[in-house]
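Removed: one protein chain of the complex. Kept in place: all other protein chains.
Chain IDs A, B and C follow the sequence of writing; residue 1 opens each chain.
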Amino acid sequence: MDELQEKAKQLLEAGTVQVVIGHAAGRGGRRPVFVRSPAQAGKLVHDDGCWQNLATYLGKPEVRKLGRAAVVASPPVLRAMVQLGAERQLGNDEVMALAVVTGGPVRTLATLAAIEGHLASLPDEPPAADRTELGRLAAMTVPERRAFWAEQLDRCVRCYACRASCPMCYCERCTMECNRPQWVPVASHALGNLEYHIVRAMHLAGRCVQCGTCGKSCPLGIPVHLLTLFAERSVQQHFGQGGKASGKPVFAMSTFRPEDSETFIR
Amino acid sequence: MMEKVTMLASDTASPASAQANVFKPYLMRIARTTDEAPGVRTFRLEFVDGAEGARFNFRTGQFGLYSAFGAGESTFCIASSPTRKGYIECTFREMGRVTSALADCEVGDFVGFRGPYGNTFPIDEWKGKSLIFVAGGIALPPLRSVIWNCLDRRDWFGDIIVVYGARTVKDLVYKQELEEWDRRQDMKLVVTVDPGGESPDWKGKVGFVPHVVEALAPPSEEAVAVVCGPPIMIKLSLPVLEKLGFVKDAIYTTLENRMKCGLGKCGRCNTGKSYVCKDGPVYTLKELETLPSEY
Amino acid sequence: MSPEYQIGEGSLEALFAAITADGRRIWGPRAAAGCIEIGEIRSAGELARDQVHPISSAKAAAFPRVEKILSYRMDGKDVAIDDPPLPARPTVLFGLRPCEARGFCALGTILNWGTPDRFFNARMERTTVVSIACTRSDEACFCTAVGGGPDHPAGSDLLLHPLAQGGYDVVVLSDKGRALVALAPDRFEPARGAARIALAKIEAEFQAQEITEQLPRLFDHPIWSEQSLRCLGCGACAYVCPTCACFDIQDEADARRGVRLRCWDSCAFRLFTLHASGHNPRETQGQRWRQRVQHKFSYMPERLGVLGCVGCGKCSRACPVDMDFKEHLTEIAKFS
Partner (left out) sequence: MGTSVTTPTPLKEGSTFEPKITAFVCNWCTYAGADLTGTSRIRYQPNVRVIRFPCTGRIDFMLILKAFAHGSDGVIVSGCHPNDCHYTTGNYLARRRWIVFRDVLEFTGIDLRRLTFAWVSAAEGAKWAELVDEVTDRVRALGPYREYQALASAGIE
């Protein structure tokens, strides 16, 4: 039994938590699993194949019903938990984290405050492959990017796997479902898809935890995560690193500084 | 055995080019509007194409999809009686995108209607029986069609009793008809409002519908009960009726699941093996008990 | 069924050219950003053939994700309703797996239940389905458990069997298939009994009948909430499914004109059944997951006489949290 399994088992045995949310082996890859007895703790795995942001489950009524949870948490999961806490979706000691980094030690963090402290030493940035891809897109001309996104978004069927897998998309009623007036077209045509993905990026700007789960969840492999990552990067570049890198959440889009600067307003 | 690709209707019948567009509504003109209660309106709709109107038939209990052009379609029952020809009526509460667009319409405006869809109240089978109608709030419209239908065939039935309740006096719909029914000697109307919902000059009863029905104790022999209302009212009324001796297949209700097509295709109203738009919306309590409680 | 023809690998390009010259568009599996999807292909070279399944569904050829079912014009208070013209563009679906082709049977049955669906039928009348028998399968496949198989003919107009020497044996299954052969008659040679590549072996781990029998008594069982605990409630499974036909109807309009659109929808969405009052008959994900299974394996067989699942496993492959349909169904079938 490895360290993760051991720690999960202890938490369950002690009754500290009633469920450990982690990843287990699935068909070919990894899948989220809800371990509810010490005997099942051996199912837990953590490696690079575990890409779902498990913080997404913390708000689901079906999961909340299971009792207090500990989440097997990579850095983006921890960031999501802190941000959820800041947005009043999660209480300070409501859930625990079993903080993991591939190949590193497992740390038990019992409160959001402890998670903030832990995060302070970790960089808040997207995975290297996504940074490369963002760079590639940034180097394109505007018409090239238009063509790139037109082709990609044309394939979107609006299954909302991106939204459903995102820990920060927890709204009970999403903008997509606001229909008085019909704000964003429901239909997965070109306009509906473009507006949906722009709205998603804007609503996640300053809140995105840079896990990339939305893109990996897309059944068609559309790199929708690049949009949210880009919006997040824009926020960080214009308004500073803020507190997120230090583990403290920020509300970049609901605050301002008088000295915010730009060059485009006439 | 070879499975066929396009089975049933299209396979034996015509090519697609000869098939009608089942989503095409009739164009209707609003002939009359009535404000029933806060946010609740009744439309009287006439067919713009008189020939379509002359061909149109429906039976009590059926529903249709009403279009507000520019906003979409919404599902309501046909609230008028099939014995009243030349128009249909619907009553709706302003709730969402379509109903608020409809609420903005005035006399003379055009709306769409497609239907009638669904099954009906089997009033032919009720001949010789007494009828008690139990309705709550905005759920009087589906019963209004059948009540008028039965009143227009008054000699078919024994006693006709209507128990109707709403949260407050303001929320009672069809106030003019309630007065008319109240004046009639050949039926009995009991109107009630929830405790606290009465106005100073309220002359009707105060109390919840199930309690009123229980106190009224209508005879259940050779009688049929028709119940329609919010889920909680239905839930509490059914045991009362059973206690009074109504058997499960003499108690009728209508379901109001969300629908988009009305044709059994879009999948929304599917509840167990039943499609409310095709097999319903009218169910007996006996039938209802065979369905999962997904309504 | 014995093959009438065989077609050489080298003749595919000419066949594609003949199809295109006839004014038909060709849809089939093609490579796209990190996956194989169904889309328009212009040459045989673009046709992807190594995958078990493309991720997206070919149903879009006859049941598009957004389709116009009505249009109207408004001028002040006046309204005029227009029937949209029937879709006219003929399509050849090339290189589907037999299970996906079979999906059109269920799809057509749902959409034509009671009243014919002219939009689906018009597209289907103009669609020719060429499927390729499976010589490979993966862990998500379970066609043999639901009455299909790697060379099941239902729903296909032509069925191709890969030959060891390259190229295909061609089984003609319908007049539409025959008409396609007639587009390039000299490219189809009489079948000579050349050695075929062996079909994929797909063990049936359950039989659909077992599920159908189990479902009524499992309705209130905790298995639904248990299996669906990790379900995120997205529509990926429904949107890649060859038989999922649930749809939404949406109007898009400005002050002068509007269209009424039929759009794909999914029973996995919370909003699918949500009433305007806020009441939701299927409030939990467990109830919605149960609906998906019950509908396909219990309600459809009883009401429509057809199973709502062809065992392609596309839903399992598309699911971001690995809701493995075969695994879940096996669990249900073996429940006692």
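Simple rule for what comes next: a contact is a pair of C-beta atoms (placed from the backbone, for glycine too) under 8 Å apart; a residue touches a chain by one contact, two chains touch by 3 or more.
In this text the structure is predicted, and so the values were computed from the model without any measurement.
Listed by label, the shown chains that the missing chain touches in the whole complex are A, C.
Touching the chain that is not shown, out of A:66, A:174 or A:198: A:198 (per the contact rule at the top). Among A:14, A:128 or A:265, only A:265 touches the chain that is left out of the view. Although one chain is not displayed, chain C still touches it through residues 64, 66-68, 87, 254-256, 259, 261. Panel shows chain A; residues 137-138, 142-150, 154, 181, 183-184, 187-195, 197-199, 201-202, 205-206, 227, 230-231, 234-235, 238-239, 252-258, 260, 262, 264-266 of it touch the chain omitted from the view.
Here is the rule we go by: only the chains that are shown with their structure count from here on.
In terms of inter-chain touching, the protein chains here all touch one another pairwise. Compare each chain's C-alpha centroid with the centroid of every protein C-alpha atom shown, and the nearest one belongs to C.
Across the structure, the highest number of inter-chain C-beta contacts is found for B-C.
Distance from chain C peaks, on a Cα-centroid basis, for B. For the pair chain A and chain C, the distance between C-alpha centroids works out to 32 Å.
The centroid of the Cα atoms in chain A and the matching centroid in chain B are 46 Å apart.
Chain geometry summary: the mean Cα position of chain B and that of chain C are 37 Å apart. Counting partner chains per residue, chain A shows two or more touched chains at residues 182. Multi-chain contact residues, meaning those touching two or more other chains, occur in chain C at positions 248, 250.
Contact residues on chain B toward chain C in their complex (touch as defined above): 2-11, 13-17, 19-25, 27, 67, 69-73, 95-96, 99, 108-110, 112, 231, 256-258, 260-261, 263-268, 270-273, 275, 278, 292-295.
Residues of chain C touching chain A in their complex: 32-35, 37, 39, 55-56, 65-66, 139-140, 225, 228-230, 232-236, 238-240, 248, 250, 252, 261, 263-264, 266, 269, 271, 284-286, 316-322, 324, 327. Only residues 179-182 of chain A touch chain B when the two sit together in their complex.
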